[in-house]
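One protein chain is absent from this view; the other protein chains keep their places.
Labels A and B are assigned to the chains in the order they are written; within every chain, residues are numbered from 1.
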Amino acid sequence: MSLDQARRIVEEALSGIEYRVDEGKGFIEFIVAKENLVEAASRLKKAGFDHVKSLTVVDYKAEDKFKIVYHASSYLNEDLAKVIVGIGTEVPRSNPKVPTLVYVWRSVEFQEREVFEFFGIEFEDHPDLRLLLLAPQVAEKKPLRKDFIVKEEPIIRTKPPTG
Amino acid sequence: MEGNGGNGGRVYVGNLDKSAKRAKQLVMGKLRMGKAVDWATAFSLWPVHLTTSCCGCEFAATWSPRFDAEQHGALPWVGARQTNMILIEGTVTKKMACAVRVTWEQMPSPKFAIAMGACAIDGGIFYNSYNIVRPWEIIPVDVYIPGCPPRPEAVARAIIELQRKIRKQRVASKWIEEGWRPDREYVKPKEDPCSWWRG
Partner (left out) sequence: MSVWVYGEQKSELGLEGTITRKLEEDLYEVFIGPQHPGSGHMRIIVRIDGDIIVEADPDMGYVHRTMEKLSEGREWIKNVPLFERMAIHDACNVTVSYVMALERILGIEPPPRAKYLRTLLCEINRIAAHLYGFGIFGVFIGHSTMYMWSFADREVMVELAEKLTGARLTHSYPIPGGARRDMPQDFPQAARKAVRYFRRRLDEYRKIFLDNPVTRKRLEGVGIIPKKIAAELGVVGPVARASGIKYDARLAEPYDAYDEVEFEVPVYEEGDALARAWVKFEEIKQSLRIIEQAVDWLEKHPREAPIHERFWAKAPPLWKKVFEAEGRVKLLPLMANLKLPPGRAMARSETARGEIVYYVESDGKTTPYRVRIVSPSARNAIVFKYIAPGYKVMDLPTIYGSIDYFPPEADR
């Protein structure tokens, strides 16, 4: 199955919901409004996309928004397994809150926790929104946001390690 | 009071602390037990099974039949209480630093540390990362192994170097004699590595 065929399937599934198509190389994304995200995702699941490969969040600091995309694909339908289809939304950086999709796709549970600690995006109604990888002190800095810049360490140390 | 036991045997009476110290000096110094302690320690360096990072791949290969580091008297062991060496494999993250320190404190002395890989020296390829610490900030390191990752032969070589150091500088016997390590101040981390855990 090619991406064009997959696009037709998803467009059919998403009828009645406003969306915008973002194309990339090797995948296709459907961006919907935040309110329609859960509805759109469950329709996608009914169409056969049964798991999420990647919950991709990109911080567009210049445009003051986070783009949150769930890149889904299929296991049980061997045809759909050949394509990656994204369903996503955009939220402003000042108020990063999105409804969780754990109840649609269980496979995003850990990835949502990961995004929560790295970007500080809150997933509403997530059953278990805790830190996953980071220690609390590090997670406070929200490290993957573009405004967190790692301080360059000096190459020459005044005190070399003993040993 | 001397000569009670015959054949040069001694019995010390009086202040118990003083007597114990003198007995220790006699056993470790005059009777040359210190040398035996150093010799025995050098050939039973058992690293604890704490794999901190990806150098663990080569760590595992070091004890495989081809490189067979067991011939140097070292064998990775499970429990921290039965080991006397820690082998830091690569990067130590902020979360792992706590585990390293806790494991180190559990081990009985005399104990030694080998830091493996470029990351363990000064960050290596992960220099400038916000989530790593240097192992020498947490525990006192005896031998460093450069390389990313070091070959298993290099790990075996580091074990031999450590054995040489223990026997030449008499690290183990002095450690027992003095109660602490004379050639190195006991590294205490500036910050509590477990602060993230204790809150």
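Here is the rule we use: contacts are C-beta pairs under 8 Å (C-beta built on N, C-alpha and C of every residue); 3 or more make two chains touch, one makes a residue touch a chain.
In this text, all values refer to a predicted model and were calculated from it rather than measured experimentally.
Participant: Determine which one of A:17, A:38 or A:132 touches the chain that has been left out.
Facilitator: A:132
Participant: Specify the residue from the set B:57, B:160 or B:194 that touches the hidden chain.
Facilitator: Checking each option in B:57, B:160 or B:194, the one touching the absent chain turns out to be B:57.
Participant: Tell me where the left-out chain touches chain A, residue by residue.
Facilitator: Contacting residues on chain A, toward the hidden partner: 24-27, 50-54, 56-59, 71, 75-76, 78, 81-82, 84, 105-111, 114, 118, 131-135, 143-144, 148, 150.
Participant: By the contact criterion defined above, which parts of chain B meet the unshown chain? Give residue numbers in ascending order.
Facilitator: That gives, for chain B, the contact residues 48-54, 56-58, 60-61, 64-66, 78, 80, 91, 93, 95-96, 99, 103, 125-126, 128-132, 148-149, 151.
Please note the rule applied: only the chains that are shown with their structure count from here on.
Participant: With touch defined as at the start, can you tell me which chain B residues reach chain A in the complex?
Facilitator: For chain B paired with chain A, touching residues are 94-95, 115, 121-123, 127-131, 134, 136, 140-144, 184, 195-197, 199.
Participant: Inside the complex, what are the residues of chain A that reach chain B?
Facilitator: 134-138, 141, 143, 150, 152-153, 157, 161-163
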